[in-house]
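Only a single protein chain was left out; the remaining protein chains are all shown in position.
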Amino acid sequence: MKQMIGGGILFLLLGIPFTIVFLESMMVIHMLVQIPLLILAGWLMGAGVLQKFPRFFANWNGNGVSGILLVSIILMYWMLPRAMDEALLGGWIELFKFISLPVAGLFIRDSWTKLKTNGKSFVFLNFLSMFGLMGWLYMDAPIQLCNNYLELEQKALGWGFLAITLAMILYLLQNVFMDHSGREHEPL
Amino acid sequence: MGANTVLKTRNNQVVLQLIISGVVIVAMIVFGVIMLLAQGGVIELSAAAFYQMLTIHGTGMIGAAALAGSAVMWYFLDHYVNLSKKIFNTNLICFLIGVVMVIIGVFSFEYASGWTFLYPLPALSAGAWGTVGALLYLGGMLLIGVGFLLLFIDTGRAIIQKYGSLGKGLGWDVIAGKKSELDAPPAAVVASTMVTIVNISALTAGATVLVMNIINVVNPAITFDPLLAKNLTYAFGHIFANSTIYMAVVAVYEILSRATNRPWKSNKPFLIAWTSSTILTMIVYPHHLLMDSVMPKWILVMGQVLSYANGLPVLIITAYGALMIVYKSGIKWEMPSALMFLSMFGWTSGAIPAIVDATIVVNHVMHNTKWVPGHFHLYMGLGVVAMVFGFMYYLAKNDSSIQTNGMDRFAFVVYLLSMLGVSGSFLVSGAISTPRRFATHIPEWMGPAQFGAYSGILVALALSIFIIHFVRYLVVRRKALPTTGRAQQGMI
Partner (left out) sequence: MIQFIAWVVSLFCMLAIAFVFVFVALKSGQRENYEPIVKKWYKVRKVYGISLVVLIAIVSVYTLRNLPYNQPVYGKGIEPIVVGVEAFQFGFDISQREFNVGDSVEFDVTTADVTHGFGIYDEDMNLIAQTQAMPEYTNTVYITFTKPGTYQILCLEYCGLAHHIMVDQLVVKE
């Protein structure tokens, strides 16, 4: 319950026009702060939603695969430079952002516990290579990908993605080489 | 009886993957022969057809080697850890759909970038192929990669579950002296751990570069750093192609030690060799970029030295171990053991031209000549292929009572000599500076190409005889299984 309230407050804070303008003023903050925070808000609020409608989630997302698929589609959409641009124009796309990303957070919460090791690893490795690619794309693109952000900001975002990729690689390495014997739970 | 039935049902997909790979390999040899005949001036072939065949030949051979190699590895690893059959299945399904996409892309939409799809060639074909062909090919490759990624995630998960970590799967605790050599993980586990590590790395790099190419094909305005693309492409291609031999070599350990009745244990030198191979396999790929003076010089110098070093584990440990285990063992040679022994010769001798070409001064005048295909036709053709067919004979012998006959032994000799002929013709071509991947040759270069083509026909013949033996086994196997087993079996 605490989590749900926390999530709700976070969501409301993110929805204040001033915060929106501030967080969207820079590309790297837009992509790597606002968007993850929206997902986090959804994840937190998800605690209550999942409790309220356990049957629905058991029926539609029994093994977690359909949920994570939805998450991937939503996140893939928001990784596109075009999507950020259109969100800046306000209106429906912005609204869609404020709905789709919390929904993604909700389904991450639901799916991640249901997915087995293989599924989690697969999702993790796919995001790893896609974040790497995004880093490369934003750092290297000779053209301005967004109308509203300059190339320099694009480069900063690229470095941000690269940093995330490296962190993921380090996490992966320590995970697979750390000793898991004698433990109940499965790795990753 | 009950246990036996279970084991046989478990092998269904292994058997299926082997027969698919065997048939694909022979089909690809046919394309190879046609290309060599065209280069030798014996037949006329349009440039478009030649380069489409080139693309299919490379993709198909690597794919077949990986499919067969993973079947061998899965078969033995499954004895030691708890693998998911569902994932094994998923990989095959992804593979088959991917292959269909690749074939349609190449032959229906005339896509011909070579199997290396070197950026930005997929998008810039000078009018030879369009977006659809490129997307089908790249998408097919991506799907094949997804399947294999799932497979290696599963092997990694199973190894970690049983042994604690990938480090322990490589026997690091034994190397460190914390555990005795007697408790070291078996060879199949060590090799599988190595393959898991290198291939997950390769496939992640491969996915990045494939999606990058796809983005570039869809919107050519978005470009990427070609040097980074090249690095990633060759990191992926080199590691993935190389890993096939490390998957298949598991069969050598198991089969030779059974045939000679001698143990092939994982001791410290063995484990150190495999850990070295793990690291070296991932970092030697810069020997594909030795001509790019824009690369940092130290990387290229390392590329040479590490490529030399990469020969050491097999020359000092693996091949040496194979020789030792056979030496004065009183072994009764049969098709499986003979092919395994031959495969170690193919591997070691095939590594020599690669090591020579990794020398920067040599690379300067021999890379991108037919010297390089000379290396990998020997290495894969007499290494991986021998392991795969040896394993097929082993399965047939193990699971059924069918006997090999004179034909099989005849095919063995033909295979050995003709494969040497193919590889030798490529090496000679390379020594006289014949460029690789040329649709036509000047008259001076035609002789070796013709010789290679005729040798290739004999290779196809010999491998067909191998396949016939395997099909005989499949027929016997089908009859021997109880009805319930057959119902579960599906295709076979």
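First chain written, first letter: the chains are A and B, and each begins at residue 1.
FYI, a contact is a pair of C-beta atoms (placed from the backbone, for glycine too) under 8 Å apart; a residue touches a chain by one contact, two chains touch by 3 or more.
Computed from a prediction, not measured in an experiment: that's the story for all the values here.
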Omitted chain - touching chains that are shown: B
Of B:S349, B:Q450 or B:S464, the residue in touch with the unshown chain: B:S349
Candidates B:P120, B:G145, B:P286 or B:P336 - the one touching the absent chain: B:P120
Option from B:K179, B:R258 or B:R437 whose C-beta touches the chain left out: B:R437
Option from B:V132, B:L315, B:I457 or B:V471 whose C-beta touches the chain left out: B:L315
Residues belonging to chain B that touch the chain removed from view: 47-48, 51, 54, 112-114, 116, 118-121, 124-126, 128, 225-227, 230, 262-263, 291-294, 297, 300-301, 304-305, 308-309, 312, 315-316, 320, 323-331, 333, 341, 344-345, 348-349, 352-353, 356-357, 359-362, 364-369, 371, 427, 430-433, 435, 437-440, 442, 444
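The rule we apply is simple: only the chains that are shown with their structure count from here on.
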Inter-chain centre distance, chain A versus chain B - centres from mean C-alpha coordinates, in Å: 37
Contact footprint of chain A on chain B as seen in their complex: 84, 87, 149-150, 153-154, 156-157, 160-161, 163-168, 200, 204-205, 207-208, 211-212, 215, 221-225, 228
Residues of chain A that touch chain B when the two form their complex: 117-118, 121-122, 125-126, 128-130, 132-133, 136-137, 140-143, 145, 176-182, 186-188
